[in-house]
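A single protein chain has been omitted from the complex, and every remaining protein chain is retained in its original position.
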Amino acid sequence: MRGETILFVVFAVLALVTALNVLVQRNPLYSALSLIGTLASLSAVYMTLRAQFIAAVQIVVYAGAIMVLFVFVIMLLNVPKDQPQVEKQKGLRYLAIPFAGLLIAETFTVLQRLPARSMPPLPASGGDQAVGTTWSIGTALFTDYLLPFEVTSVLILMAVVGAMVLARREND
Amino acid sequence: MAPLTWYLGLSALLFTIGAVGVFIKRNAITIFLCIELMLNAVNLALVSLSSFFGDIGGQLFVFIVMTVAAAEAAVGLAIIISIYRNRESLNVDEVDNLKL
Partner (left out) sequence: MFEYPLAIVVFSPLLGAAVLGLFGKRMSEKLIGSIACLTVAVSTVFAFYAFFEHRAGLEAGQKFHEYLFTWISVGSFRADFAFVLDSLSGIYILFVTFVAFWIHVFATGYMRGEDGYWRFFAYLNLFMFSMLTLVVADNFLLMFVGWEGVGLCSYLLIGYYFTKDFANDAAKKAFIMNRVGDFGFLLGVMLLFWKAGSIFYFDDPARGIHGAFNWAMAQVGDPLSFASIFAGGISTIAVLLFVGATGKSAQIPLFVWLPDAMAGPTPVSALIHAATMVTAGVYMVSRASSIYVKAPAAMLIVAIIGAGTALFAATIGIAQWDIKKVLAYSTISQLGYMFLACGVGAFTAGIFHVFTHAFFKALLFLGSGSVIVGMHHEQDMHRMGGLKKYMPITYRTMLVGMLAISGFPLFSGFFSKDAILYNTFATGILPAPWPLLLWAVGLLTALLTAIYMTRLIVLTFFGDERFAEHSHDAHDHGGGKPHESPPSMVVPLVVLAVGAALVGFLGVPDAFWKGANLNYFERLVAPSISTARESFVLTDTIHASAGAAEHSSEAGEEIALAVVSSVVAIAGLALGWFWFNRKPLWQPPRLLENKYYVDEVYDETVIQPVKQGSTRLLWKTIDVGLIDGAVNGAAALASRLGGGMRYIQSGLARSYVALVVLGALVLIAYFVIK
């Protein structure tokens, strides 16, 4: 086993455990913190894939900004613990098990079917301009993918306005 | 070095966990967290395919998914706040007015 494989296995297990912990925890704050662990583990997995830029952004934007926003909202609302746990359609809870089983079975059937020889090996690391470096992402983003990039900015603008409209307290 | 199928398998497992979470959780914020988990599972699949096939497109797509996730988080949390403001509850089972 090479070092990268060991790294992958370690962080994959960590990601799965923290992801399960998201479900197990009752308090959303713990769930959120557990999810930060998953995201950080995934960042490490990205590193094994030599996607340095995405790995960095994963930490900065996801684990940093977005999750902070979540934690912020959770603490802001501060739901009391003794809230009655209403649950309608209890059967749905048990429906989750066959659904999950079926989903995993299906995906792994697909993966099983993929012929091993068509799977390419991970290319060796190749300098400053290899796929996954900041240079490669930036070049592609501001040349071929300029329009999607700009459209995304409009989307974010809309999200900002929408969030303001939704969260604003009505003063009348 | 780990083969591509491992990465994809991990992605599938994470996605399933996220889906199960959306299923069984009743707290709106937790459900939201599970959705983020599913998004990340998909991101993992995209990045691994991008790296193995040497095509930058997949990673760019992940970049855009992240911005969309950010926007979604902003709007979604705003909605959650206004729901809580109106109902004093985050239980999605209590928010079932959208029916006949």
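As written, the chains take the letters A and B, and residue 1 is the first residue of each chain.
To be clear about the criterion, a residue touches a chain if its C-beta (ideal position, glycine included) is under 8 Å from a C-beta of that chain, and two chains touch if they have at least 3 such contacts.
Model, not experiment: these values are computed from the prediction.
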(message) For a quick check of understanding: of B:A2, B:A19, B:V47 or B:A70, which residue touches the chain that isn't displayed?
(response) B:A19
(request) Spell out the interface residues on chain B facing the chain that's missing from view. (result) 19, 22-23, 26, 31, 92-93, 95-100
(request) Since one chain isn't shown, list which residues of chain A touch it in the complete complex. (result) 88-89, 92, 95, 99, 102-103, 106-107, 109-110
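FYI, only the chains that are shown with their structure count from here on.
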(request) Could you tell me the distance, in whole angstrom, between the mean C-alpha positions of chain A and chain B? (result) 6
(message) Show me the residue ranges of chain B that touch chain A in the complex, using the header's touch definition.
(response) 1-10, 12-21, 23-27, 29-30, 32-34, 36-37, 40, 43-44, 47-48, 50-57, 59-60, 62-64, 66-75, 77-82, 84-85, 89-91, 93-94, 96
(request) Show which residues of chain A lie in contact with chain B when the two form their complex. (result) 2, 4-5, 8-9, 12, 15-16, 19-20, 22-23, 28, 31-32, 35, 38-39, 42, 45-46, 48-51, 53-54, 57-58, 61-62, 65-66, 69-70, 73-74, 76-77, 79, 83, 85-89, 92-93, 95-96, 99-100, 103-104, 107-108, 111, 114, 119-123, 131-132, 136-137, 140-141, 145, 148-149, 152, 155-156, 158-160, 162-164, 166-167, 169
